[in-house]
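For reference, the structure I am asking about is given below.
Only one protein chain is missing; all other protein chains are in place.
Chain lettering (A, B and C) follows the sequence in which the chains are written, and residue indices restart at 1 in each chain.
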Amino acid sequence: MGTRLATPPADAREAAVCAVDPLAARHAAVRERSVELAAPVSAEDAMLQSMPDASPTKWHLAHTTWFFETFVLSQLRGHRPVDETWQVLFNSYYQAVGPQHARPMRGLLSRPSLADVLDYRAHVDASLHDALASGQLDDALRLRVELGLQHEQQHQELMLTDLLHALSCNPLLPAYRDELPAHGAPAGAMRWQRFDEAIVEVGAAAWPHAAREFAFDSESPRHRALVAAFAIATRPVTCGEYLEFVRDGAYRNAALWLSDGWTRVQAAGWQRPLYWLDEEHAFTLGGAREIDADAPVAHLSYYEADAFARWAGARLPTEHEWERAAQGAAVEGNFVESGRLAPTANAGDGVRQLFGDVWEWTSSAFLPYPGYRPWDGAIGEYNGKFMVGQQVLRGGSCASPRGHLRASYRNFFPPHARWQFSGVRLAKDIA
Amino acid sequence: MGTRLATPPADAREAAVCAVDPLAARHAAVRERSVELAAPVSAEDAMLQSMPDASPTKWHLAHTTWFFETFVLSQLRGHRPVDETWQVLFNSYYQAVGPQHARPMRGLLSRPSLADVLDYRAHVDASLHDALASGQLDDALRLRVELGLQHEQQHQELMLTDLLHALSCNPLLPAYRDELPAHGAPAGAMRWQRFDEAIVEVGAAAWPHAAREFAFDSESPRHRALVAAFAIATRPVTCGEYLEFVRDGAYRNAALWLSDGWTRVQAAGWQRPLYWLDEEHAFTLGGAREIDADAPVAHLSYYEADAFARWAGARLPTEHEWERAAQGAAVEGNFVESGRLAPTANAGDGVRQLFGDVWEWTSSAFLPYPGYRPWDGAIGEYNGKFMVGQQVLRGGSCASPRGHLRASYRNFFPPHARWQFSGVRLAKDIA
Amino acid sequence: MGTRLATPPADAREAAVCAVDPLAARHAAVRERSVELAAPVSAEDAMLQSMPDASPTKWHLAHTTWFFETFVLSQLRGHRPVDETWQVLFNSYYQAVGPQHARPMRGLLSRPSLADVLDYRAHVDASLHDALASGQLDDALRLRVELGLQHEQQHQELMLTDLLHALSCNPLLPAYRDELPAHGAPAGAMRWQRFDEAIVEVGAAAWPHAAREFAFDSESPRHRALVAAFAIATRPVTCGEYLEFVRDGAYRNAALWLSDGWTRVQAAGWQRPLYWLDEEHAFTLGGAREIDADAPVAHLSYYEADAFARWAGARLPTEHEWERAAQGAAVEGNFVESGRLAPTANAGDGVRQLFGDVWEWTSSAFLPYPGYRPWDGAIGEYNGKFMVGQQVLRGGSCASPRGHLRASYRNFFPPHARWQFSGVRLAKDIA
Partner (left out) sequence: MGTRLATPPADAREAAVCAVDPLAARHAAVRERSVELAAPVSAEDAMLQSMPDASPTKWHLAHTTWFFETFVLSQLRGHRPVDETWQVLFNSYYQAVGPQHARPMRGLLSRPSLADVLDYRAHVDASLHDALASGQLDDALRLRVELGLQHEQQHQELMLTDLLHALSCNPLLPAYRDELPAHGAPAGAMRWQRFDEAIVEVGAAAWPHAAREFAFDSESPRHRALVAAFAIATRPVTCGEYLEFVRDGAYRNAALWLSDGWTRVQAAGWQRPLYWLDEEHAFTLGGAREIDADAPVAHLSYYEADAFARWAGARLPTEHEWERAAQGAAVEGNFVESGRLAPTANAGDGVRQLFGDVWEWTSSAFLPYPGYRPWDGAIGEYNGKFMVGQQVLRGGSCASPRGHLRASYRNFFPPHARWQFSGVRLAKDIA
């Protein structure tokens, strides 16, 4: 983009819109949050793509903007695309929208520059606020704005996890932020919370038809399920506990692993969690730091979580078990807003840390709920087309935005993925 | 193996053992069946390994023998291994037993020869019958014999499907057998059978502790599950129906596919089912033949089965739904004993062809049932370690031995696998 | 690098050194030239690594500096490395010096920043000028400075060709510089210049022992060779001539190609020279432009050069033939200093454009000359260890610095390499 985009509207005008329209206010807040998260990131850092599964910060900033432009603004009469070629560059995987720039080549986009992308954000935000202020958005498009915000919050977490991976590839081990807080509280004992067999309601009513509260299509419909008696751990597994597993030779003991997991351990030479530099230090968003033995262990694949559970004489919870344990619990915990940017022990009682700190691998595959229907149109590609070969994770992490989570929230990754803040909570059968 | 093995005992003696011990009789019959299936296979054919997932016929014949030697005979005092190096060559994946010859290199074993392997079979069979006749096998080892027979039956099916794949790689398109029967009956209309919501019992009681009838550990424990109302098709999808999907451009339409499926379609250049040479001919165990539009379509991946269902406005059944529909049905159908060696239409009424013809992909991932415990020891590796990244198939095929199947039987393959006789039965939600 | 490096010395002081020491003056000029070449490159552009064979601009700027630090400054008493970790980051392939950052991961170095690298350059340059001014460098180290300058000039060319490749991967097709000059003169007819059989002297006397004029070790020793009679074309092959080859279906005609070449053509889907967008447009350092039919064709692999020659009823020259034709010719032509940054026709008479415009593939493999001895120590890795699997190119290109070339200069690349300004000059046998 040779020339910079037109000046966005004055802040005063935006403030006025936000004062009268809660959606506009939320939009402004969420969008601003992305830019804040990117603030410690130089234009050069924002280029980094260290693996095909991850994307550069700049791409996240642009793609989330593309989402609003494509699914909201471009529906309005008279909208002109900011740049037609960007429709391709910043489409992630929406086949129905059109072609996409090859995912592994996102790191080769030195142009548009970070400054251009920030201009693009400002321009699209201003247009959207104008549209909100002038009442151009009907209910359907306002729902699209809500969806765009949820989408943006997901990418806020990925911005951090993708960047952590990218920085870990630099032998200088540079930090995203230097001033991360010191270690947290002691972990407290792990106990078992028992649940009897019951028919429970799980999932969320379908948004927006059947519920006003947002939930992804994959969380619906809310439905009944028979859940056998089980017990679940009161807190996630800690780094100290995981270190015992490592020191017990688990990474050299085939008997502990799923077949695919053992193949991966050997092919990739895994010896400990991703980012553990040795048994005492790990790379974090704050650079190389001592491992906090009390903190929940993170950056595990499903294979490692499953092997740990087997070694510990337990198993992973199903997603229904997890959700049952979480129903009624407040959505509180160590989220991105805490600024810790690392899982941290919590010395409380009872079942704790279900939300925040680490995503918890469940033994459930990411499959449609009974009666599931994807959203109509291109946004139906959001979740439904990934329903094979992935495992469900629950609860959110230290990099998740607080307002984005709920008990029915289903995150998913392939079983070898390690670059998220993914950890373990144990479960077991009871007679 | 330089020298041939010692002569096996006379047939007369074996007949005497079989007359008094049903297990011995069953053993003799199943083992003989494998050799019969290999009869049309030359020593050269028996070498073929056309992909890492498949094994040569000779290897199947040896590995099933190794199973009896390792898990039964080697437990007996005084047993000497037939050849110690064969312990490695013919171990498939039992880490607890010891190392394995690399799977993709099974096709490089010109020695031992097919004749040597047949001698090995005769030798181990004779030893086993001696042990049975002399009462050397306690109950635990007799159960191992039973397990070995179930294992052998699984490999009988793989012998045929692996060989079909191997022969398909020869531009001469040679047949396994030339005299396969002609096409079958018309397919009859596909209707929907409805089931109301219910709590159903699924799975099988754990063999051998909780049940005398054999079932694999992965089928247990028998447990209750809440199954919502659904409808299931009265017969599998036919080649003619699938051809419409092909002709509708489905293999060029991303909207129909799971994301991983679309990636695979494009990377592998899939255009129609495996073994369809064009839209009118397919390669079969009888060589190249005209496609029977009425026969159940086979050699589909999960991705294709799922995409077809989406195209047809339906979905795949869950394994619970399938099992509910199959409960009470007789285990009858077109199995390997029919000698057709190809799926074939059946003009009957009601829900039919649940057993035989084609394995039916379900939308369920192969995961542990609540309370699942793998068998103890090395044979615990049989199923449990594959419980990630695989989808369940149900019902058996035209290459399955009749006595091997039941309603609770769970077969599993990764979603891209196409070389089994794998097809589709549709299901749908009902309000 | 958290803190910026100390301020470099004032320009006035440097000017004084240069006035009295020609080596210092040359050093200042060559080093400044690299920075000028990088001037149109943003910090984001300078990150790009589009393939393992290419490096980011920033890495070139740092690595050439590392060369002076490692091979000159670090030999001085009291030298402290600017940053020890950079010794690894910016080592290219000198095993004797120590480990290297993995080549394909050079694009993941967002830190040090471009600004830090420019500081590093200034700091090392200042130290070097101090050392020159104070007479700290003995003759051996002054020779190392000379070598460092030759090395830097090589990287100046690679900076341009690597960047061209990287920018070509951006669908926006951004230009390195927008204001490139328009097309050049008509090409003039191609004629044949004949040479009789002779024993000729080729190569260069070994620098620095046997000659004061710089030459790489691989050019020595100067030696006699018997060169049979041959004819050589008076100018390189043009884009227009190459287009005829393309239009004649050459890329679909196996008979024209070396076996490895044909394999590559098919595997990579080559249809025309790298950077030709179609038969009329090509991507260049000035962005997408119309192809100049009269300009020498560039960005050919050896396979393409060889196939073209076969199609034209000719062959490629050997490096001895080329050198014989070039002996006595002035080293003049279209080099980087012309600012054209593209091969351009030259309407002159006689054998022309031997130097500049395009590197000319020869049929000679890059092998040691009789009596060849690599330089001693780590710099002996400069050329000698690449003497297998590479073909010699001669003459220099529109991206080569003028003062860097001579008739004996041997460039080399593997036969599939296309991203250099590599073209063809024909030769033929004469009876």
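Here is the rule we use: a residue touches a chain if its C-beta (ideal position, glycine included) is under 8 Å from a C-beta of that chain, and two chains touch if they have at least 3 such contacts.
From a predicted model like this one, the values you see are computed outputs, not experimental measurements.
Trainee: Thinking of the complex as a whole, which visible chains are touched by the chain that is not shown?
Mentor: B, C
Trainee: Write down which of C:16, C:173, C:351 or C:365 is the residue touching the left-out chain.
Mentor: Missing-chain contact among the listed residues: C:365.
Trainee: Pick from B:170, B:193, B:271 or B:327: which residue touches the chain that isn't shown?
Mentor: B:170
Trainee: Please identify which residue in C:192, C:214, C:262 or C:311 touches the non-displayed chain.
Mentor: Hidden-chain contact among the options goes to C:262.
Trainee: Using the definition of touch stated at the top, determine which of C:51, C:140, C:254 or C:268 touches the missing chain.
Mentor: C:254
Trainee: Would you indicate which residue among C:12, C:39, C:96 or C:189 is in contact with the undisplayed chain?
Mentor: Checking the options C:12, C:39, C:96 or C:189, the one contacting the hidden chain is C:96.
Trainee: Based on the whole complex, identify which of C:195, C:270 or C:386 touches the chain you can't see.
Mentor: Answering carefully, the residue with contact to the hidden chain is C:386.
Trainee: What is the set of chain C residues that contact the non-displayed chain in the whole complex?
Mentor: Answer for chain C: residues 93, 95-96, 199, 223-226, 228, 230, 254-255, 257-262, 302-303, 306, 315, 318, 363-365, 367-368, 370-371, 381, 385-389, 391, 415, 429 touch the chain left out.
Trainee: Residue by residue, what part of chain B touches the chain that was omitted?
Mentor: On the chain B side, contact with the omitted chain comes from 42-48, 50, 85, 88-89, 101, 105, 107-114, 166-167, 169-172, 174.
Just so it is clear, only the chains that are shown with their structure count from here on.
Trainee: Specify, for the interface formed by the sequence copies chain A and chain B, whether it is same or different in terms of residue numbers shared by both sides, with half as the dividing line.
Mentor: Mostly the same residues.
Trainee: Pick the chain whose C-alpha centre of mass, unweighted, sits closest to the average of all protein C-alpha coordinates shown.
Mentor: That would be chain A.
Trainee: Could you work out how far the Cα centre of chain A sits from that of chain C, in whole Å?
Mentor: 46
Trainee: Rounded to the nearest whole Å, what is the centre-to-centre distance of chain A and chain B, using the mean of the C-alpha atoms as each centre?
Mentor: Taking the average C-alpha coordinate of chain A and of chain B, the gap between them is 39 Å.
Trainee: I need the residues of chain A touching at least two other chains; which ones are they?
Mentor: Nothing qualifies.
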